[in-house]
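Here it is, the structure, as structure tokens.
A single protein chain has been omitted from the complex, and every remaining protein chain is retained in its original position.
First chain written, first letter: the chains are A, B and C, and each begins at residue 1.
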Amino acid sequence: MSLVATTGAGAIILARTQERAAAVREADAARPAAEATLVAGVAEPVLRLESVCLSFGGIAALDGIDLTVRQGEIRAIIGPNGAGKSSLLNIVSGLYRPDRGVVWLARERFTHVPTTRLAAHGVARTFQNLALFKGLPVLDNVIMGFVHRRSAGFVRQMLSTREARREEAEARAAAEEVISFLHLGSVKHRLAGGLPYGIQKRVELARALVARPPLLLLDEPLAGVTLGEKQELAAHVRNARDAYGASIVLIEHDIGVVMGLSDRIAVLDYGRKIADGTPEEVRSDQAVIDAYLGVTHEGETERGI
Amino acid sequence: MTRPVRSIATGWLSAPHFAPAVLLIVAYGVVPFAGSDYLLDAVLTPFLALGLAALGLNLLTGYAGQVSLGSAAFLAVGAYAAYNFNLRLHGVSFLMSLMAAGLVTAAVGIIFGLPSLRLRGFYLAVSTLAAQFFVQWALTKFGWFSNNNPSGVIDAPQLTVAGIIFTGAVGRYLFSLTVVVIATLFAIHLLRSQVGRNFIALRDHETAAKVLGVPLLRTKLLAFGVSSFFIGIAGVLWAFAYLRTVEPAGFNLDRSFEILFMIIIGGLASIRGAFLGAAFIVVFPLLLSRLGAALLGNVFDSGVLEMSQRIVIGALIIGLLIAEPRGLIALVDRLAERVLRRSPRPLPRSPQF
Amino acid sequence: MRLSRSLRAAALAAAIGLSAALPTHADEQFFPLQSYRVGPYAAGGTGFFGGFIDYLNLINIRDGGVGGVKLTWEEGETQYEVERGVEVYERLKSHPGVAAWNPLSVGIAYAMIDRIAKDKVPLITINHGRTDSTDGRVFPYVFPLLLNPYSETSGIVNYIASREGGADKLKGKKIVVLYHGSPYGKETIPIYKLLADKYGFSLGQIEVPHPGNEQQSQWLSIRRAKPDYVVLRGWGVMNPVALKTAQKVGFPVDHIIGNVWSNSEEDVIPAGDAAKGYVAITTQASGAEYPVLQEIIKTVYGAGKGNLDDKKRIGSVYHNLGIVNGILNVEAIRIAQRKFGQRTLTGDEVRWGFEHLQLDPARVQALGAKGLFHSINVTWDNHEGDGRVTFQQWDGTKWKVVSDWIAPDWAFLRPIIEKSAAAYAAEHNTKVRTSDETPVSQ
Partner (left out) sequence: MFDYQFFVEVLVGGLLSGVMYSLVAIGFVLIYKTSGILNFAQGAMLLFAALTFVSLVERGVPFWLSLSATLMIMVGLGITVERTVLRPLVNQSPMTLFMATLGLSYVIEGAAQLLWGTQVHGLDLGIDDVPFELGGVLISRFDLFAAAIAGALVTAFALFFRYTRTGLAFRAVADDQFAALAVGLRLSRVWAAVWTAAGIVALVAGLLWGARLGVQFSLSLVVLKALPVLVLGGFDSVAGAIVGGLLIGAIEKLAEVYIGPFVGGGIEAWAAYVVALGFLLVRPSGLFGQRLVERA
């Protein structure tokens, strides 16, 4: 069942994928209670940051950031180099520990997000400059996205018990599906390390999507790709939200793409949130224009990954 | 290793079945009958034992990216554990002692793998030297390990499996060959499983693996454990199928370097690379010394020949690293590809392993 | 690239060389030599194998071989490593007319014990090897000629007793044994305990981890223990370092007694003046004044066939040990030829020769070795041959003999050896011989 979702995805395909996405969601009932946030009325935010602060030896990377991401929303975060965008993402994924402030993943409160439990909390991410496993073929890279679901340990895998074989088949099927979903079928068996940059970006997106994470953190997914690839990747991001029902936090430089793609945009400058709202509100906000176009600051180079 | 090695020949998909099948037929069908005692006892059996040790180390260093300079200590643990199991547990068969020795070595490997949770690169490599010196000291110090033999030397027990006694050069060779073939199949099976993927993920990008939920602690210790299991079994083959009496001094630091040489020269993260490296390190010096003796035997004494051979091997190792940093296996694959490209059957794009 | 093409051609040539059988004419007696001329123990190897080859050359040049049978040999480099020794053994064992193996390495000797028993070729471990291999009933093919580790220990204790004025004076004295951390080093731990109980002296045994290039803590412990004598059971670089560190902690060097592997010029030269006055046991004297040495200098080195490249080492301790070992091997063949005829002998026949190797002082003098070594009396159940020992002192430039020939306490040692040999026989279910008939191989 590898339906090719082309960029101009017709309504049928959209309907089919949503109906299947819903089915998948029931299957995930076993996931920790925190995920079941789809109550009626105003949806509980999937991600909430409360006055998060972070400094690298005196230099304040993030200064009191509050941010919420609603269910099924494409939430963009933009800002000039060195504004602290990547640091924010690293805090949400637990790689950095914030000096102050709290991160809420659905209803669970963390002062320091446990990175190893991140995937189990339904959060997946991509990295600014590619964190693929060069030595593994594409298919295996994507299967790695399923690793947190694997319960059959070393012994059962070695004895290839029924349960271990089922888990392997399940992971392989999910990977095959997301590979066709992102048109990666032709490079499925090639080593990730040797592929062109644009395709590697897509493989990393596939790896993040394979376990259908409720929350997807994308760190500049469109950086460094050609214009054509940019349109395609943008469509895939939108599909990810529509077909896989993921809420997306998108860090991106390309204002044009961001404006078209996101529901709400937060603008960071020098570690402070200077604007937050719909694309139209942000476009006309004077502070944003100053930050981007007018007043130049002697900012350091972008740090973080 | 801090930075991932650009490893092309690291595919773990099944190799084309043609080459290994031929190899097995020759190894079982032809060699035992055609091979001389010297070829079996002094060349092939040590090659099989060291090849298995190289395979074990390649799982740890090549696939999982954790460097270890303590392999010789794990060889020793395997040999002495098997000796004691065989000596003290009377009911148990030699095969059981072999497996038990592997498990004991795996446990010791995990203990000495603990520093890998915090250390990386050369700090980790040098910390595994602690294993090297400690095990060597413990085996000579506590007489119990060598059945209170005053000088710490142990003699080989009978190699018996299910009643069949493997004696003589051919018997020892077949026993080693069978153990190595089974171990290699197990390694292939391991590398195809999720655990195998976790090893490579751990090596290529530890942070991404952590974010995806790979259990880093368990994977690292598993890498040390599995690798030590293989090296322990190799230790038993080395001690009982090849040397037949063994002393702790034989498992010194030079042995650990020798095994590390094999996987670097042969090819990191490649099962064939491990065996190719073992062949190079075991066979080449013998060939060189026989060549030296034959050509210049009467001109120089064996000392001068030995020293010049040492220079040639050192220079060759450097030359090989320059010519092909990814090891002999990458060289061989390139040549094979060039040869096969001329033949009609195109080599499948999927990587060998 | 160019290098690999020439290597492939060379490898092909070697492969052909490997299989072609060597052309041999009938009467030759062959000695395979697992020598080591490289690495940490090169000094010992070059000296010993140099002496052995020099003596074989003397016999060939002067007498045209033994009873007309020419002596031949081939060296295989082992660097004193066990697996290389085994490789050389496997390669040379099928050479026609193998007389005996002389590895001069504890590790290699241990690895060969079951192999030579199966191939029925004698293994000569002069002054070292398994103590219990003295018992010919259990080890028919192993010959620790002249001395085994236990009789060496007994010789040292007897010498210390003689310096103290009698065995009864040993009571209350304190002796520390500094041994190399290896099978060789540990071999004598039990016997020193037994002798300490017998004579009532207090004993300390301190291990020096291999290679022994740092002995600060060991000698500080010795300084605290304040022993009367220190026995140095060392090997290689450990010996000079011990003498230097002893000087550093102020321990009198003439109260250090070296064992038979800490008694060569190469062990003391690197220690410089710290070694002046150091005493060591030896089974063969050093110096080139003995007739057999003079003959070797005249005929062998005269004909430019001398094996030592540094002429100053002629007559050194290792060189003379090689020569004595050569004498014992050749005389064993000569005795065997009397029974089996003057032709190439099999390994088993040479074994018979060794089991009847009785050279009394008169015969030793006839061989031009009077004073070089005392005598030997090997029987079918005593493969050591009651070798006597003497002690030599280093005066800064050469060794001077400072004691007459001392006999170890054989009566005390024999039962210990037989008990240990019986244990080996039980573990390996070997048949214990009851008379000197040809042993059946296991």
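The working rule: a residue touches a chain if its C-beta (ideal position, glycine included) is under 8 Å from a C-beta of that chain, and two chains touch if they have at least 3 such contacts.
A quick note: this is a predicted structure, and the numbers were derived from the prediction, not measured.
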item: Listed residues C:K198, C:K248 or C:K370, member touching the removed chain; value: C:K248
item: Touch criterion as defined above, residue of B:I110, B:I313 or B:L331 at the omitted chain; value: B:I313
item: Touch with the omitted chain, as defined above, among C:D168, C:D273 or C:D395; value: C:D273
item: Selected residue (touches chain absent from view) among B:G56, B:G196 or B:G303; value: B:G303
item: Touch with the omitted chain, as defined above, among B:M96, B:A130, B:I188 or B:L331; value: B:A130
item: Absent-chain interface as seen on chain C, which is shown; value: 37-40, 42-43, 46, 181, 206-209, 211, 213-214, 216-218, 220-221, 223-224, 236-237, 240-241, 244, 247-250, 266, 269-274, 309-310
item: Hidden partner chain, residues of chain B it touches; value: 1-3, 5, 61, 67, 115, 118-123, 125-127, 129-130, 133-134, 136-137, 140-142, 207, 253, 257, 260-261, 264-265, 268, 303-304, 307-311, 313-318, 321-322, 325
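FYI, only the chains that are shown with their structure count from here on.
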item: Farthest chain relative to chain A (centres taken as mean CA coordinates); value: C
item: Centroid spacing, where centroids are CA-atom means, of chain A and chain B in whole angstrom; value: 42
item: Chain centre separation in whole Å, for chain C relative to chain B (CA means); value: 35
item: Overlap residues in chain A, where contacts from two or more other chains coincide; value: none
item: Chain B-facing residues of chain A, complex; value: 93, 95, 115-120, 124-125, 127, 131-137, 140, 143-145, 147-148, 150, 154, 157-158, 160, 164, 167-168, 171, 189-191, 193-194, 207
item: Contact set on chain B toward chain A in their complex; value: 4, 6-8, 10-11, 13, 186, 189-190, 193-195, 197-198, 200-201, 203-205, 207-216, 222, 269, 349-351
item: Residue numbers on chain C that touch chain B, as the complex places them; value: 1, 3, 10-11, 13-15, 17-18, 35, 37-38, 42, 46, 75-77, 79, 81-83, 86-87, 90-91, 94, 106-107, 110-111, 113-115, 131, 181-184, 186-190, 207, 209-210, 307, 427-428
